[in-house]
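For this depiction, one protein chain was excluded, whereas all remaining protein chains were kept in their positions.
Moving on, here comes subunit A:
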Amino acid sequence: MIRFIWQNWWRRKERFILLIIGAFIVSAGLTYLIGLSEANKGTVVDTLQQRWSASYDIVVRPEGTRSVTEEKRLLEPNYLSGLSGGISVEQYEAIKDIPGVEVAAPIAMIGYADYQVNFGQVELPEEGLYRRKTTKTINNGIGEEVASSNYYFPNQVWDIINKGGEYGVGAPFTEYIVGGESLLAGIDPEQEAKLVGLDEAIMDLGTSRYFDDSDSYYFNEASGLREFPIIVNQNSFVEKIENITYERLHISINLDNANDIMEEVKEKGGDSYLDTVEGEVIDTFSVTGEETFQTFVSRMTGVDWNTGEVIDLEEKESVGEGQLRSPIDENVTGIVFRPSPLEYREISSPYAERWPYSYQAVPVQNGEDTIGIYRNKESFREPVLMAEEFVDLPRIKPNWIGFYDPSNLKISKDPTTELPMETYRPASAEFVMDKEGNPINPPKQLKPTGDPYSFLTDPPGMLTTIEAAEMLLGDEPISAIRIKVAGVTDMSDESQTLLEQIAAEIENRTGLITDITLGSSPQLALTYVPGLNGEKDLGWIQQPWVNIGSSISIFRETKVSFSGVVASVIAVAVVYVWASGIVSLLARRKEFAVLLSVGWRPSQLSRLLFLESSIIGLFVALISWMMLAFVYVSSDGTISLTRFVWTGLFGLIVYMLGSIIPMLLTQNISPYEAMRTGEITGGSKRLFKAKGINRMAFNHFIGKWKRSILSVISIALPTALLAIFLYITFRLRGIMYTSLLGEYVALEVGPAHYVAIIVSLIIAILTTAEITWQNVSERKEEISLLQAIGWRRWSIRRLILAEGLFSGLFAAVIGLTIAFLMIWGLYGSFPAEEIGFLLATGLIPVIIGLLGTVFPAERAVQIVPNQGMGGIYSNRKVTEKRMKLIVIFTAIALVGTFLFTMIKVAPNIEYTNPEVGKEQEFSPTEGEIGVETSVDHEIPEESEELLGNDSSWGRDDIVDEKYYKVLDEGEDIKDTGNSILSYYAKEIKSEQPQPEEGMKNISIEFYFENLDDMGYRMRPDKEFLILVDEERYYPINVTILEVEDWEDEKLLYGKMRAILDFSVPEDVEDYGLLLRSTGFGFGLLVWFEGDRTEKVLEE
């Protein structure tokens, strides 16, 4: 049968080549789409779900905290850091009680803890006027912000008591005191641990630990200090250097002329005059912001920053007497400022294509009543005080309990994939354009400055409990609650529905506002940052904002378009396979009738067709596997075994399914058809009178409507697909292209879609070609007749091409109709705007139809009136030989590549075989069960010499001393005086299947019992080997009959009885079985004598 099929293909070379091309395209297409793109799709989907995943699904905020930017569903980065209170603990508890809420993690941005560190005192040698110059250098990522201030004081020369500020001097200030601010936030330790794994991020330093139940807030009545536990962020994000320099001014002042000099200073303008006076540097001191914070934490907590050890305070004091103030004093710190949000105003974007969203930061003009440094100045955020009066400001004593490292939190760590929704890192901000709109290349990364009201905020430096936050802030301490909902694992409509329910429930119960953040994606937005206080404007900053919920729509569209594309390609492939099956059946209908009349059963015909399809299917599968393997080898990727198998099987299944229709059709073939001559079709439909070529072609097209439909469908499907995909792409681009995710998806998905469409279009061309080819073959007589009556070649060509054109036109109409319906179904709107290019895609099927008929038309033209039918088939020796050579060569190359790649790929395949698991579950203490352990050991190539003269090697060649012991077959080592071991081995009849040529099977049963308590390394497939001269053969199979105390299937403490199967060259007679295990040196050898073994086996 196979031979018959083969001859049938082989001798119709043109068709065969067409068939092979079809098979190649189908397999390549399927491989790409199922094997690679499906993997690709997986990545896209996974990326959508994981790449920008926030740790929470819903965020709950107090009423009125939505910024204007949220009208466009945009959240500014690190929006959480700008919120201050508004949610009560009762509300929080209510939310926690809502069923379905898995995690409800509150965050309370308490305020900026003000701290000061004293690094010692300057020694001022002489009397005189001094300048204390403080220079703060902050690297904001773009440049250095330098701010300096001067302070003047007289030293031991002039009494400042009762003197006003007009003299420009103040009381002597000789301490190196450096201050800073750190954001303090309250969290619920338990919930935060669940949400982001904060407990896991605690550093292993000294006594550093996470919060526990014993940590609580305490108001110290005596000192008026509020004590609470804190954990401290070990990462510092501010690059700041503070320098303090003492200068002695070049003004001759002494006790005698002091009053005169000072009056003169006052007259000249006080401190502004002093600023102009040169001075001599006495001492200078520099410290970074990080060092300051570390020292502050060390002093405050009494714990060394780097080691986490408790510092011995007494020792410290003795070292630096007079230099250090009591650390307790320094712990006294206050919280002055509360966080406040940035205000944005939407402005038109300078580059709307790149940045559709553009804002301007609106600075706050502070008035006369604003505190200290912000008085009468501009700031980005409105300064908010913890208390109206200075005396009411909470004085705090944070008790250090641990350090945490935010980089160990369970949140996205890669800054490029981070969704700026977490509060543990400063938001990224890139300086992309200066104020004139000139691009900055490369863009610079903006850094926080540590100022509570600057553009970028610092993440919290200290975390405490919600309890402490409530005590410090009052009734409504919580700024936001991040909710994680049980059962929401992926981006899907179900998840969305669930979240909406929970969110509605929260709003009902608490009256707070909720936003679903699942499926948010970063959206680059541009912000214009003006200069403050008369400084130059900074320019344009690009920041990844949070586009709430955008991923869900992208995800949905991607999913729809992707599954649609893959399904349609598969449909097109199936149609092609059907078409070619039907065409091949039509072409051979008469042959089949003859076969039936010579006594073939109809079932035999079905079998023939099924076999044919299966062979091509197998071929397709093989090619798919090969290509897949090749791709994975060259790209070092991994592939799941299931996907690998399925990709190939898919081609096979498509072809096997494709044989069903032709198989059914064979049932209608009557053997009587063999008797009929001349007539080909019973009748055909006519719509028009055949007045010209086009109508004639049209009539023929309609007459063969069944097969015409096939070709129309195969063209229409990819057309519809193309139109829909183009529409989706344009839509995706229109809506999402500027979002990072949209860009990413467009980039990732685009090529796969286009390849899919190209593949299906090529398949469509093939289908049309196949069908037209058959039509031409059937109308050979007609065409030769037309030629005979004097038609010109071009007319005949036109007749055939017109058929293709009709297929194409019909396909265009049907395809576009499907596309419009689909678009309407998906989006509920008629694509009025895109109608132009959608209609333009209608040209493609017409071209495809024409392309498909070009070859058949040429074939038709070449039909000459009296051409013999048999001419196409040839079995000329030379051609046969050549073709054969080519085929053999190709086959070898294909199989070779396949095997090579398979070997290479095999380690990359993730084994999903559950049996592997079962094997490992085998419990060694259960005895007497036969366990098959299949072992794949390569049998070493037998060497030439060995084959020829193995008789030269025998028992005499075994040097007994070399081995631990040499036993004879069946001899127990126990009987030779060994008391720690019982071990013997004997050859048994092999149950193994017939070995390959030139090899033979040897099966050896051994018994190994440990009489001592030492364990022996025992993995029978590795420890045992057969020794023949220099050659070693490892077991190909191990059957364990009985085993006791075999730890991890590695160490044997008990006993084991097992059968080892070997495959050795046929001429091996005498050999040694070597057991190499713990304490056996070169090994324990059992000598097998060929003759005796045979006797044993015969018995």
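Heads up, the rule we're going with is that contacts are C-beta pairs under 8 Å (C-beta built on N, C-alpha and C of every residue); 3 or more make two chains touch, one makes a residue touch a chain; residues count from 1.
The definition used in the following text is that contacts and distances are computed from a predicted model.
Novice: For the chain not present in this complex, what protein name does its UniProt entry give, out of "Ferredoxin oxidoreductase", "ABC transporter ATP-binding protein", "Sarcosine oxidase subunit alpha" or "Assimilatory nitrite reductase (NAD(P)H) large subunit"?
Specialist: "ABC transporter ATP-binding protein"
Novice: Given that one chain is not shown, which residue among A:Ser597, A:Asn694 or A:Ser784 touches it?
Specialist: Hidden-chain contact among the options goes to A:Ser597.
Novice: For the chain that's not shown, point to the residue among A:Tyr672, A:Trp705 or A:Phe889 touching it.
Specialist: Result: among the candidates, A:Tyr672 touches the missing chain.
Novice: Which parts of subunit A are in contact with the chain that was left out?
Specialist: Touch set of subunit A with respect to the missing chain: 1, 3-4, 7-8, 10-12, 590-591, 594-604, 607, 667, 670-672, 674-675, 677, 682-683, 868-871, 873-875.
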